[in-house]
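A protein chain is absent from this complex, but the other protein chains hold their places.
A and B label the chains in the order they appear, each numbered from 1.
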Amino acid sequence: MAHNRQVGVIGEALFAPKSIQQTSLEEALYAVTHAALRDAGLTIEDIDGIVVAGNDQMDGRAITIMMASGSVGGVTRDILSTPSGSEHAFVLGALRVRSGIYKTQLVVSWSGMETDNLSEVQRLSNDPYYHRSLPLDDLSSHALQANVLENEVPQLREAAIELARQLRINGFKAYPEHSAAPLEKVWIEGGKMLRYPITEGMVTPPSFAAVAMVLADQEWIQTHAGKKVAWVHGMGWATETAYLGDRNLSQLTSLEAAAGQAYKEAGLTQAQFDVAELADATPYQALVALEGLGLCGRKDWVTSVAKAQYGLNGQTSVNPSGGAMSFNPVFCSGLMRIAEAANQVRGTAGSHQKLNVEKTVGHGASGFAMQYNTVIVFGREPLESLK
Amino acid sequence: MTIPRIGIIGIGQSAFKARRQDSNYPELVREAVTLALNDCKMELDEIEAVVYSLAPDALLGITNAERLGVDAVGARNKRFMRINTGGSTGISAMAAGHSHIAAGACDVALVAGADKVGECGDSQTIMNKIWDPIYERPLPLGTINMLAMSAVRYMHKYGMTEEDMARIVVKNRLHASKNPNAHLRTPTTIEEVMASRMISWPIKLFDSCPQSSGGCAMVLASEKYIKDRGLDAVWITGVGHCAESYYIGDRMGNGYIADHADAQALAEACQRSYRMAGITDPTKEIDVAEMYSPFSNTEFHAIEAAGLAKLGESPRMLREGHFQLGGPTPVNPSGGVLCTNAIAVTAMVRVAEVALQVWGRAGEHQVKGARRGIASGNGGDHQFFGTMVVEA
Partner (left out) sequence: MELLTRTEKWNITYRHALGETASWFYTQIRDKQQIYGRRDSKSGRVLVPPRAFSDETLEPTNEWVPVGPEGTIECFTIVYEAFNNLPDPPYAFGYVLLKGADTAIGGYFKGVDLKDGATAAKQLAIGTKVITKFAENRVGDVSDFWFEIQA
């Protein structure tokens, strides 16, 4: 099951305005598209196809790709949409380039903030048969998952609080213009309880952002010199079942499956990365992700966090961007993790750039209690076996 | 660099009805999946990836409803993603499935979905919400009146009459009467269509698609997988998508790329599929067409976009019997979207029907000797177009 041709990330941009009143959603997507094309050194004429991801109900538009299409160069082009998750837009974009039908793809996702009740919108994803009357939104689902994990892993709360503290510092260093402020342990621990056991300091309220990435195939990259590339070495994506009651919330078999697919493609027998950008809407998510990615099993969670080994100087730096715990554009934070992992390889991560990065992993999770999991492995060079 | 041809090895579609009280939404998806797997004698275990076909969630009343469909499609711990391009979702999902296999990510993929449009009390209210809230939401825009305006321009440009529109309904209802999966299967007459109540001038009740409930699923596989197991298959040899401006008002006036009367982006999408499939003259090389057309008038510009008639010529050619079963190039031998419209899967059903045709399995609505066909899907406000060439 080898992939046919190599695909590389050659451009990326993030648009996170201070005030969402200033620009319409269409204008925001136009801005991020232009910025990503600029970063890639391309014009829209070089783009063969586009994949977007947005949530209709968050945007207040019953078919949100209709709104997005004009802004991202959809007119006269081939544009599809994956509302299941922003990470899926990356996957489909990469598959389209690998198929050989497209030389380039633009991938764009955003997180709409025009609704006055995001929790209500999220609750509408509950089935109307059995669960709609429950106060089950994203945060509640994360809380349920945290509750199950705390019950299973001794001293987990302590580690979660400490990890939240570390990641918030990362975020504030990486993106001071829009990250949540750092907080000491005592404030995270004693902060307002939002949904037991999640306190205010363990999460960040939703924000608006739009993110775009440009992908191209190997031949195209080789004939257009001077691109900063992150090569996709492996891709994996998988899902849990929907009903939380049908799942073992302390395990993520879909993440293991996705990581397995990605590592197999990348020829990796061990998870060895310079940087891991993983899903961290709560610190509990980050810990489960560390395990699912093969970076740290649960019996080592507490000690590894206490040792503070995930900083920029550590062997594997985890979420040097600060992750969703610092800046939380809910719907597109998955694609942002993938973008951050790619940027580290490309050398474009800015103030949180790690030195001498060869290989990274990006992980995005969407849906209640991390229902969907997507894993992308990036490398500095095209995959050895296919060179 | 050749694009591999991807095979369709299994097809399943519901017998579409207005309402399916006996089945909740995931059960309806499961029904289609079971039919498709039975069709190729395959187990769910063998599916490596799933592409889920689901258009506006609002019609189902569940945000991200695909999450509830995971078990219906057997996707636990498997590759899974959902596609939404409005009405063209079903064919876009097929294109995404095609990419999965052409990219070498897997050898077998399932594309599946269902809809229960008939259960949504207010589908035009929801359709009103597809328009932009900046300029057009206050207008009473809906899919019906938006395409009624296309009819008005087509009439002005080419002289189409209301009787011409009625003739499409008569043709498609006759076709649907031979298709056990179609929703509206009662044959009708020009007089009956003309006498049906006016909805949005010039579109009348009988010129409009129904609100259908049901599911559709297809199993795709790589050529190697098919050859290694000696499986029976038909082949996707062309795929193409193209989009127009969202703004209907930009499709008129001065200097437009596309006229709202026509379907220029659909024509371009067809050309992209034809190029990939090596087709240069569709009038000679296409035996059957399933062109997405939810209203009678839009079938004309769809036929022309497929290159089966010159612009404005299809009403005359229809009168001459060109596009009915038994004629030179039957269009919508299944009855088309005009007779069955379960939005989330309608465009997939177009591919399924072309596949059945070139496979020789279309039963009473079979186009004799069909070996190559084109399928299309429309989404948004006549904005997104997907096409696919399937051949024996």
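What we mean here is this: contacts are C-beta pairs under 8 Å (C-beta built on N, C-alpha and C of every residue); 3 or more make two chains touch, one makes a residue touch a chain.
Every value quoted in this text rests on a predicted model; they were computed, and no experiment measured them.
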Residue among B:Gly230, B:Gly253 or B:Gly326 that touches the chain left out of view: B:Gly253
Per the touch definition above, residue among B:Leu141, B:Leu266 or B:Leu325 touching the missing chain: B:Leu141
Selected residue (touches chain absent from view) among B:Pro133, B:Pro187, B:Gly312 or B:Gly327: B:Pro133
Sole residue of B:Ser14, B:Ser200 or B:Ser222 that reaches the chain not shown, by the stated touch rule: B:Ser200
In subunit B, positions touching the absent partner: 21-22, 58, 61, 121-122, 124-125, 128, 133-136, 138-142, 144-145, 148-150, 152-153, 156, 197-203, 245-250, 252-257, 260
For review purposes, identify every residue of subunit A that touches the missing chain, sorted by number. 20-27, 30, 33-34, 44, 57, 60, 69-71, 73-76, 114-117, 120-121, 124, 128-129, 132
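Everything below uses one rule, namely that only the chains that are shown with their structure count from here on.
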Distance between the CA centroids of subunit A and subunit B (whole Å) is 33
What residues of subunit B sit close enough to touch subunit A in their complex? 1-3, 24, 52, 55-58, 61-68, 70-71, 75-86, 92, 95-96, 98-100, 102-107, 126-127, 129-130, 132-134, 239-247, 257, 265, 268, 272, 276, 379-381, 383-384
Footprint of subunit B on subunit A - complex, ascending: 1-4, 24, 26, 49, 55-57, 60-63, 65-67, 69-70, 74-85, 88, 91-92, 94-96, 98-101, 121-122, 124-129, 235-242, 246, 253-254, 257, 261, 367-368, 371-372
